[in-house]
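The complex appears here minus one protein chain, its other protein chains still in place.
In order of appearance the chains are A and B, and numbering begins at 1 in each one.
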Amino acid sequence: MWRDALLIAGKDLRIELRSKVTFNQILPFGFIVLIVFAFALDTSPDTLQMVAPGLFWLAVLISSILGVDRAIAIETHDNASDGLLVYGVDPGGIFLGKVASVFVQLFLLEIVLTIAMIVLYGPKIGGWPLVTISAVFATLGISAAGVLYSQLASSSKAKQTLLPLLLVPVASPVLLAATKSWQDAFAGSAWLVDPWLRLLIVFAVVYLALGTVFYNSILEG
Amino acid sequence: MGSKRYQRLRRAMGIVSVLLVAVTVVLGLWVTPPDVVQGQLVRLIYVHPPMAWVAYLAYGVTSLASVLYLWRRTRNLRWDLLAASSAEVGVIFTGLTLITGSIWGRPAWGVWWTWDARLTTTALLFVLYIGYLALRRIPADSHQRAVRSAIAGLIAFIDVPIVHQSVVWWRTLHQGATVLNPSLSPRIHGEMASTLLLGFIAFTFVYVWMLLHRYQIAALEQNVLDAELEKLIQERRNEPGLGSSQIESSGDANNVGQPSKV
Partner (left out) sequence: MRDLVNFKNVVVVSGNFPILTGIDFEAGPGEVVLVKGRNGAGKTSFLRAVAGLLRIARGSASVLGVDLVSNPADARHRVGLLGHDSFLYEELTARENVSFVLRATRSDTARVESSLAAVGLAGRLSELKVAVMSAGQRKKVALAALMAREPELWLLDEPHASLDSWTRDVLDSALIAAVANGSTVLVASHEPDHGALIPTRTVEIGGGKVINDVRESGSEDGAPSTKLGTGNVA
C-alpha cells in the first residue's frame, strides 16, 4: 500500500510539475479570493487584521475544491483509473497517494497565500510554530476529505456542483478549527496546547482512516 | 414487502400516529397551562424537541442500514432502500426542527437565527444529508449507488459529533453560555412533562409511519426497475447477430445487410 501510495503521489506531482494547473490557475484564484474578500468587507486595517485567519482558510477551502477535483480528473481522463485497477494498484494506496499529492500542492499554495495575507491584511503573527502545525493538520484533513468526496462524486455528470455541496459542510469543522487556532497563534499563543489543534488532528486522522478503508469500495462499486 | 401484514402494520401505525398527534395537540394547546416565563410560547416545546429527536433517530437508522449494506454478510438492497427512506424523512424533520426553532427564536430572543452551537450543528446536519440525497440522484446501477451512498451516509453520521464538538467549542470558548437552552428544568409542570413525553411518542410513531410508506414506495420502484431489467435482458437476448455467413467471411459488422435471427 505505501509503495503504491508513493508511486501515485510521485506520478501526480510530476503531472502537476508539467501541467502547472495548481500553480497557474488555482493559486492565482486563491489570491483573487483574498483580494475580493478585502473589497467585500472593508478596507480598514483593523477589520482585515481581525478576520484575516478566517478569510485565509476560506480561500484555502475554496481552492482545495478545485485541487481535489483536478486530482481525480487526472484519473478519469482516458479512463486511467480503470488502468490502475487493471495494474492491481492497491486502492488504499491510490487514496493515500492522491492525498499526499494534494497535500503538497495545497501546502505550497498556503505558503504563498500566507505571504499575500500578511502583505494585504497586515496581521501580526505571534506563534509561528502553532501556525505551521495547525496548517499541516488542517491541510491533511481537507485533502483527505476532499479526495474521498471527489471520488464519491466523480461518476456524476454534475460533479463540479455536487462536490462543493458534499465537501463544504464536512470541511466546516476544519475551517472553524484552523481559523480559531490561527487566531490563538496570531495572538501569540504557546504551541500545541491549543484545543483547536486537537480537533484538526482528530479530523485528519478520521478522514485518512475512512478514505483508506472505503476507497476500495468506491472504486470497485 | 407488499404483503398484507405489512399493509396492516402500516395502516395501524397511521391510525395510532394520527390519534397520538391529535391528543398531543389538544393537550399542548388547551389543557396545559402557559409557562410563567415564556407564556404561550412554551407550547412549541411539545413539537420542537420531538422533531429534533426524530431527525436524529432517522439518521441513526440510515447509518445502521448503511453499515448493514456495506458489511458483505448482511448485504441486501433493502438496507439501502431503508437508509434512503429514513434519510428523506430525517431531512424533512431537520427542516421542521429548524423552522419551529426559528418561530420560537423570533419572539423569545428577537431574532430568527442565532449562531448557537445547537442551531449551527442542526443546519450543517441538514446540508450534510441533503448532500447524501443529492449523491443518490447520480445515475448508477443499484449496487453502485448503494455502496456510494452508504459510505456517504456513514461518513455524515461520523461527522455529526465532530461538527457538534467544533461548534460547541466555537461558541463556548469565546462567548460564554448559550442563549438557547431547551433542557427541561425540574420545576416543569407535571402536565407539561407528560404532554412533552407524549409528543416524543407521537412523533416517533409518525416517523415509523412515514418510513413504512416511503420504504414501500422505494421497494415498489425497485421492483419496477427489476422487472424492467428482466424485460430488457429478454429483449436484448433476442437481438440479431451478424448472420451465419458473416462469421467465416469476417464482414464488417457495420455493413451487415440482412442479419438473420439466431
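We adopt the following convention: contacts are C-beta pairs under 8 Å (C-beta built on N, C-alpha and C of every residue); 3 or more make two chains touch, one makes a residue touch a chain.
None of these values were measured; they are calculated from a predicted model.
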Quiz prompt | Touching residue (missing chain; options B:12, B:29, B:193 or B:229) | solution = B:229
Exercise. Pick out the residues on chain B that sit against the missing chain.
Key: 139-144, 225, 228-229, 232-233, 236-242, 244, 246-254, 256, 259, 262
Practice problem: Mind listing the chain A residues that contact the chain we can't see here? | Solution: 4, 7, 11, 14-15, 18-19, 74, 77-80, 82-89, 220-221
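In this text, only the chains that are shown with their structure count from here on.
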Quiz item: Any idea how many Å lie between the Cα centroids of chain A and chain B?
Solution: 30
Quiz prompt | For the chain A and chain B complex, residues of the former touching the latter | solution = 148, 152-153, 155-156, 162, 165-166, 168-170, 172-173, 176-177, 180, 195-196, 199, 202-203, 206, 210, 214, 217-218, 220-221
Quiz item: How about chain B: which of its residues touch chain A in the complex?
Solution: 70, 124, 127-128, 130-131, 134-135, 138, 140, 143-144, 146-148, 151-152, 155-156, 158-159, 162-163, 165-167, 169-170, 173
